[in-house]
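Contents: one structure, followed by commentary.
Shown here: the complex without one of its protein chains, the others still in place.
Chain IDs A, B and C follow the sequence of writing; residue 1 opens each chain.
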């Protein structure tokens, strides 16, 4: 699915380490798959904030000079693919501003649904906005609470936000991590020597050598100061209603991460095994579409007994430039990225594992490549159910009309992709593979059952459309 | 003086022209001497604002692609050298933001003195700031007035600003130009076909082919809409107290501009003639330090009867890179920029005209060059009085201790620069050369008489230090 | 092995196609693994040669503008990692020059061993050299033959070259492809519509949609002109002594390519199966070091019956910048590129497949990662024999002292890498897996038996050291 759905954001923070900025750099590197558009780091020396943001990859942005300039004992970092707000350097994060209590940096992963209302309210009282991001609105929420003296002041602020958010805040005096009461997006807490580390995925904890402690809980806020760490529940645990985004397990998270209490690679292997049970086929070889189908192919092969082999070679040199070269060369770009190994598929009945079909464009090219390389039959198995509904909590599927599964019946998709058979994972089967309880997951993009309702009339997600369905 | 004092800002705006953005580009080009650090243009199509800002020169920033992207029938532009606010892209102008009444762009030349107080007030009510510029504060002032329906609403806002400001505002519906009640900085109005043009100096009007109409008056605001132009005096003319910055005439403005009702080149020729009367000398040749001393040298030569010649050749290829190469090569940088013509000065008694001596560093190099080229005597004449006091209205002299004239008696400066004689223009003589009345000019950097007082104790300019002196 | 041994060069040429330059660009893309340092394309319109070369990747070098500028119906391209000649743009290829017969472009993969002698000869007669490359010497050889009228003139020239070379030549009138009489480096011929295509590996033929015809034979030269293709054997087939570089099969070539008459992926699977027979072990899981160990891991798992799983995740975002950041961060760079999946290896006995151990540095990091992730035992299997001798035909192993296998006995290497067991493929076992006859392969880097002798005294490869050994 790599080119069709777009990731969103990744967060990393560390408080109390001599190499805090370099560790943040390493952490962002391992979260790069969560956002390739822009990146940034803010750090503090206990008095002021320093920051550096840029369009582009971690790799291109952070030179030794930049890291040296930011060098401090506490830092937060962010990688971004825009979900709201345009593609501009001004929208890159961490967002840094000053208000009555001094400087603050904020990094956000998610999508607020009441941001227009909040913004309108502030503007009515003279508020000035320079970006179109959720994050700037969050800063205004915090600035409005500047006179409150409660130590859980930030938590009170978060209560006025609706939608999905995992957040990191940094001021000269504290680092704060928080997660919305539905726990849409992951956020994990770790420890590295005396330092606390927070990251969107555990792969970043591993990367910096930190030990995983636990996930930040839905509706929980962690505040870390020179005095230590303290936890606050701005929504009482018994009132939270977990809605973990199941797409993190299917597609977004890295296989070596654990999110929502389970290893991603192992869960995907279970998806593959479940697919082998739901959609068995008489075939000669199981091949993954790298890298998204790798884990599931192992599960499918083990469950089915059909041998696994590498039918596609991934070209690691294909950069972003090529793909953007021109519209009519897009197919060439896909074909450039993955090349079939003729000897693996020639004359064979092939089962292909992939993580999703969104628009179908790239799937079609890959299947054509297999046919051209001599495959006798091509059977596709997809590690999620048909993808019929847009996401309003941070995943950019750009409206229902783009989703091939939303437009076409299964048989038609199979024909359109030139497949001998096509099998999607069932919603029930999928939920059997993840860590229970099943109703702790958001499956709205498959079922259309949003925790906050979507208004078909306005074509927009809206709180004013009616009460929550789920 | 070119490397020692720093210019501040230049403004250009045009409303109602098909080539508005290209004209703004040309206008900024001819105002580049007013600010080399960053530049920007904002334009509108009547619905939204487009903008592009960057560190660096107009020449490097605006490519045909950028100009094409901004293409609209109304635009404002800005070139900047920071007087307040650090050297960062975030501080580049025009500043663009959104508030209750929609998007607004603002370009500012000057220095507000009550900005800290204003900012503190907004922060107390939840205000959020992303830069350290005066301009962001001005936008907050305007945003607070969003519910006022008076058509001179902006003028009411300007009344709460103290200090120097020439301003340009652009929204989808109007362009606004305004000048502080003291008229510290110049701002001229012109007409190009059906379009109105506003610029810091008339050289920009000439450059785009616009006809000069008149200066914007101190305390006046001009509002240009599709319905036409309308003038408002937010301070009644009889209550304004003009304090035009005389340094515009001495140094900042381009010789081909007219500012404060007089041509700069002609005024400088008068300065030179006045110097010949105040400080005559028996000499063989009059030579200018290019380009700052050119105009005055003509006046000195004509009044004294001593022939003018070109004793220094300016190397046009010396870029910023060289000068910044390294501290110990700074002298080499000065020597690189200007080369003496030995045949002009060898064995001669030379009168050198320059526009100012600030720290004395570059003057010392130039005089040494003349001596090395064989000059028998070197007599320096400076087209302004000794420069003893800092400026608080927009000129960056960085404190009294840097000003050689503030530290040392005249005789000592002469010795330190290795001169046979040194003559400064008198305050009275200078004021005799400018367009009357004399007390319409701010001469505080020579006399220490500030219209708003400077507090010696705090080492800062401050409203709280006492009432106005002048 | 990815960071330790360096690839050398890749060639692509096409004659008679409207999209010749774009096809060359695609072809070079798929040969990028053969040389990341510089790249270039030369094309002809039948009258003159156009060319573009640059340091860096194909991806960064060839913009749509550059491709458009080169647009012609015939082109050759080159990707390079320097084997001889320094890392400078002047040394990038195709090398373009003019001599008595007009312009010529030449692209070379290999390493000549008599280049110093040839060069000295030309210099004695007034020859001028601007680079330190083999390629410039080859052009001089050709220029010297300018008065010969034989149509196999180029072949006569090639007879004076000693060492390894696959070559592509382009003039306005012809494209020539040739391979040394030992056939050290691969070179394949294909057809795309009416055009002839030549490429270092068949993956490039597949990429552009060309049909594979056959390999260029050792000692053969193919000349393509508007009149068609003609073959010449500048060394009679019966006198050639094939010495195909076995490292192409082990490491260099892409798995989807066929080189020396066999598919690389399938051959590597056989290496893996052979390793399972030579070095069986009681274990729980087989994991590859991506991507070099992927193919062999499939073979090892199938032969041994131990399940295959993905124990390492490859981070696709790690660019060259990171690795070069600093010496002390090199280990971090390796760890960044591959992350273990703890759930796959925790508590397990792991067999790890890799393609080689050169210095041992990166292997040590990877094994430490597996231990840290909880692996109970780590058994390493290497798909080639111990690597004890330098290569003189184009592979950059930089002298014997760098080769861990050349310095240390097996048991010591095992301990130094902290392995439970270590198994290398035997020379005999390896040769059993490749397409016979076995003595058609060069295995000098494992056996020290060079077809052209290496002089231990001078520490250099030299023709003067004695006659050929093999």
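In the analysis below, contacts are C-beta pairs under 8 Å (C-beta built on N, C-alpha and C of every residue); 3 or more make two chains touch, one makes a residue touch a chain.
Computed from a predicted structure; not experimentally measured.
Although it is left out of the displayed model, the omitted chain contacts the following shown chains in the full complex: B, C. Among the residues B:121, B:242, B:255 or B:280, only B:255 touches the chain that is left out of the figure. Checked against the full complex, the one of B:170, B:246, B:308 or B:430 touching the unshown chain is B:308.
The hidden chain makes contact, of the residues C:41, C:70, C:139 or C:375, with C:139. Listed by residue number, the positions of chain B touching the unshown chain are 26, 29-30, 32-33, 36, 57-60, 63-64, 203, 206-207, 254-256, 258, 263, 265-266, 291, 294-295, 298, 302, 307-310, 313-319, 321-322, 325-326, 332, 335-336, 339-344. Of the residues in chain C, those that touch the hidden partner chain are 96-100, 122-130, 136, 139-140, 143-146.
Rule of thumb we're sticking to: only the chains that are shown with their structure count from here on.
Of all chains, the one whose CA centroid is most distant from that of chain C is B. With centres set at the average Cα position, the gap from chain A to chain C is 38 Å. Mean C-alpha position of chain A lies 50 Å from that of chain B. Residues of chain A found to touch two or more other chains are absent.
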